[in-house]
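Mind having a look at this structure? Questions to follow.
The complex appears here without one of its protein chains, the remainder shown in place.
Up next is chain A:
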Amino acid sequence: MSSAVDSALDKALKGPGFERRIARRNLKDRLSRYGVTFGGIGVIFSVLLIMFFLVYVVLPLFVPASVHKQGSFAIPGQVADKSLYYGVDEYQSSAVRFTESGKMIGFNMENGQIAFEDMLPIEGHKITAFTIVNEIQNEIAFGLDDGRLLIAKYGYKVTYPNDKRTITPNITFPYGEEPMEIADGEITHLAMRDGESEMKIAYQASGSNELHVKLFSKTESMLSDTITLEEDSSGSVASDIQAKWLLLDGSGRNLYAVDEQGKTGYFNLSDPESPELQQTLSLMKGDEKPTVVRFLLGDYSLMVGTDHGQVYQWFPVRNANNVFELTYIRSFDTGSSAIKSIAIEKNRKGFAITDAAGQFQLFHSTAERHLNTQQVSDKALGLTILAPRANGAIVETSDGQLVHYEIDNEHPDVSFSSLWGKVWYEGYEEPSFTWQSSSASADFEPKFSLTPLTFGTIKAALYSMLFAVPIAILAAIYTAFFMDKSTRQWVKPSVELIEALPTVILGFLAGLWLAPYMESHLPGFFAIFIVVPFGIILFGYGWTKVPKVIRQKIPVGRRAVLMIPVVIFLGWFALQLSTPLENALFGGDMRHWLTYSAGIDFDQRNAMVIGFAMGFALIPTIFSVAEDAIYNVPSYLVNGSLALGASGWQTMVGVVLPTASPGIFSAIMLGFGRGVGETMIVLMASGNTPLMSVNLFEGMRTLSANLAVEMAEAEVASSHYRVLFLAGLVLFIFTFVFNTLAEVVRQRMRRKYGSL
């Protein structure tokens, strides 16, 4: 070698320049190692983040309520003067206390400082009855000892003097400050409802056991804001119940009179001129006595507190004879001390109780959840009121204190039982699985049962598996085992091509083409299941009679190509049979026959359409994995079996299938997993009604389609939003478990044959 080359090499491989280059390269290597490691872990982490995020969103649903004491102070005004009602503003900064003697005491919720103390305009008369007309609007009414009635409304004004929020309570008298005359004598019991255009009042006057009902129509004066009431009709009914509580429900049609033993008269006021007794019953079990009776939000359910610490929920339910009956729904166990007071939430079906043992407890009725217990004092408690947004409460204690609590209770309406169990919703005839997430009315009871959705999901997946599994597995067997190489080369990718087809196209075809077509050719589709298999076997047997010269032209490995025209013909033939079959068996219209003769409901977009359309979409998933499993069965096993004289199919059943069965199992699992998560096909072709019926001719709503329909409209961080995320989490876990199972089985199998 020449010295010039040597010196050039020396120069390149030695000296500071070389060292620097090496150092630079090593640094680059190290940096990129860190970079790749960091990036790789980051990506993997972000992928796993999905699951954690779903859990993060769902978790608050199951967090119990937390209650913090905000402060306590002496009850403003005279303690001996019994409180009837507290009006609290939305920010919980001020409140007004209404007392039995007719006082209105406004005070600061932070320190109890009295802001004003006024008298109701009752002109020296005594308040003998009190009722809450509208809990949400803080409308209350007082019955007086001279048979007159005063209606008051608590409200507040928010002003911002000097950029500081100031709240001034504001008590108004929507029907005038002058009490209106309704009864002849002292009003002892009062219940009323104030509607858009009319007002209904039920009352009992002293010395009489008659219940009176009066209906007033409201007219708004054109000139001023005042509303005048005009008596429309009135009626009365004798009652043998010494009522202690009188309650008129939200519709104004049902009146309940409850005596101190819990005996209850349920009166129907549909015709206010002649109220009638519909039912007499006891609201108690055993020897308890009611201590509080009041409505839940929506004024439909009766909440009855007893001296044994139970709260019973009752509401009218339509029975078999189409008559409403007051029915026991559920109970809440608060301990063993007498219930002193029940307060309700003004936007949900939650309530709070206070009892004789000094406890304040939070519940939710639909979800049957006990959310929190606070030991307020060691003596009995008095009245409690929940703040308008259910984020606070005030509780009276027997030693004259008013305790203010702050409540953090975001999602009381969801519990395990309300998500998965049967729930008896207000107005329903029996406990049911229902999904109905939203409605226009404010006192709506959301129905978050995931059961019908899960049921629909599994129904859709199962029906489509019914179609997909036989075809996919048989096709996989043939393609992997019998088919010759050159045909296999194009058949396999073409079947796998289905997987790439956008499901929105399949859904569109299923919903707009297949569904109506199937409806008009229903018998034909059933005929397919008989005609096609029999036709194939007949054709196969007939093939043995064909001259050998022709038979040898198509070896076993090419039979699939031969079958293409046969299958097309058989399918066409089966559909042609539709009308003759329909005329012969179903009186000319199968749909009509199904509905009227067989009593089976029929929807155009039904499980059968889904079965075909989604089954089609599942074929490639199952086919591909099963085909791989069969194809990878070692050939010496096959050859051994064939050499021992077994036929092709006998080898298949005896040797190949047992060996490949884990792979086929994992193929079916994967197919099922995909069927569970498929969205667009079900969204477009299933009708999307959350039903719980296995009927082939009815639709369903799946978890995934439900997400697609409702997710965009759900209010962020609401219970609905979180329940939808829970549905997503259920889907996620479902598919994840199925796929993992399939994957583990497949890997184990691969290892096993790797060693063979």
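Heads up, the rule we're going with is that a residue touches a chain if its C-beta (ideal position, glycine included) is under 8 Å from a C-beta of that chain, and two chains touch if they have at least 3 such contacts; residues count from 1.
Criterion: contacts and distances are computed from a predicted model.
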Chain not displayed: protein name in its UniProt record ("Peptidoglycan D,D-transpeptidase MrdA", "Peroxiredoxin family protein", "L-lactate dehydrogenase complex protein LldF" or "Phosphate transport system permease protein PstA"): "Phosphate transport system permease protein PstA"
For the chain left out of this view, which of A:Gly286, A:Pro493 or A:Pro547 touches it? A:Pro493
Please pick, from A:Gln204, A:Thr291 or A:Thr479, the residue that touches the omitted chain in the full complex. A:Thr479
Among listed residues A:Ile201, A:Leu215, A:Ile385 or A:Ala560, the absent chain is touched only by A:Ala560
Sole touch to the unshown chain from A:Gly106, A:Pro169 or A:Gly511: residue A:Gly511
Go through chain A and note every residue touching the omitted chain. 25-26, 28-29, 32-33, 36-37, 39-41, 43-44, 46-50, 53-54, 57, 470-472, 474-475, 477-479, 482-483, 491, 493-495, 497-498, 500-505, 507-509, 511-512, 520, 532-533, 536-537, 539-541, 543-544, 556, 559-564, 566-568, 571, 579, 583, 588, 616, 619, 623, 647-650, 652-653, 670, 673-674, 676-680, 683-684, 704, 707-708, 711-712, 716, 724-725, 728, 731-732, 735-736, 738-740, 743-744, 747
